[in-house]
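In this view, the complex is presented without one of its protein chains, the others remaining in place.
Moving on, here comes chain A:
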Amino acid sequence: LGSGLQSPCSMHRAELSVKVPPSRSCPSGLCALLQPGSSPFPAAHCKTSWECVSRSARCCSSLPARLTVSYCRSSGPGGQHVNKVNTKAEVRFHLASADWIPEAVRQKMASMHRNKINRDGELIVNSEESRYQMRNLAICLEKIRTMVTEATETPKVVSKETTQKLIERVENMNRERLRQKKIHSNIKQSRKADFD
């Protein structure tokens, strides 16, 4: 426990001695403030760190195009809040025409979750677990992600050698058990006194 405690302390002390994370190489905007003129946080540096965000954001937005989201009132207890506020989030998408899922996975999903697919072929996922719409939406998306991952995973193929090994293992165990049993039986018999 003592050794475990020491290492994080030293790590933190090392961090503190650096004081400022490596990206902000200029020794703080304080120097800039102490001299007249320049702004504390160089704007150019800012822009680059925010810009890389926008480029990658465009490629992975699944929400607006492919999924239909609707909100309605949740069920259950909760008084005025549950009666008035639209907190239940429902996400639906047409499974057969979802080209962002591979064909085989689509088939698997259709068979695994056939109870969640309606007559028009739309897979419906809803969530009313949380008080907040945003969180319910996040839960729906998470459910969809798990569905797709489950459908993608291939069943484990057990090789012939492994099955043979397993059978051999069981046979060996049984053989050993019977041998021990016979030895024990002999010991017990040798203790018997036969009245002849």
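Structure notes:
Methods note: contacts are C-beta pairs under 8 Å (C-beta built on N, C-alpha and C of every residue); 3 or more make two chains touch, one makes a residue touch a chain; residues count from 1.
Convention: contacts and distances are computed from a predicted model.
Only one chain is not pictured, and the protein name UniProt records for it, out of "Cell cycle control protein", "Large ribosomal subunit protein uL15m", "VPS35 endosomal protein-sorting factor-like" or "Glutaredoxin-C1", is "Large ribosomal subunit protein uL15m". For chain A, the residues in touch with the chain missing from this view are 8-9, 12, 15-16, 19-24, 27-31, 33-34, 40-41, 43, 45-47, 49-54, 56-57, 60-64, 67, 69, 85, 87, 132-135, 137-138, 140-142.
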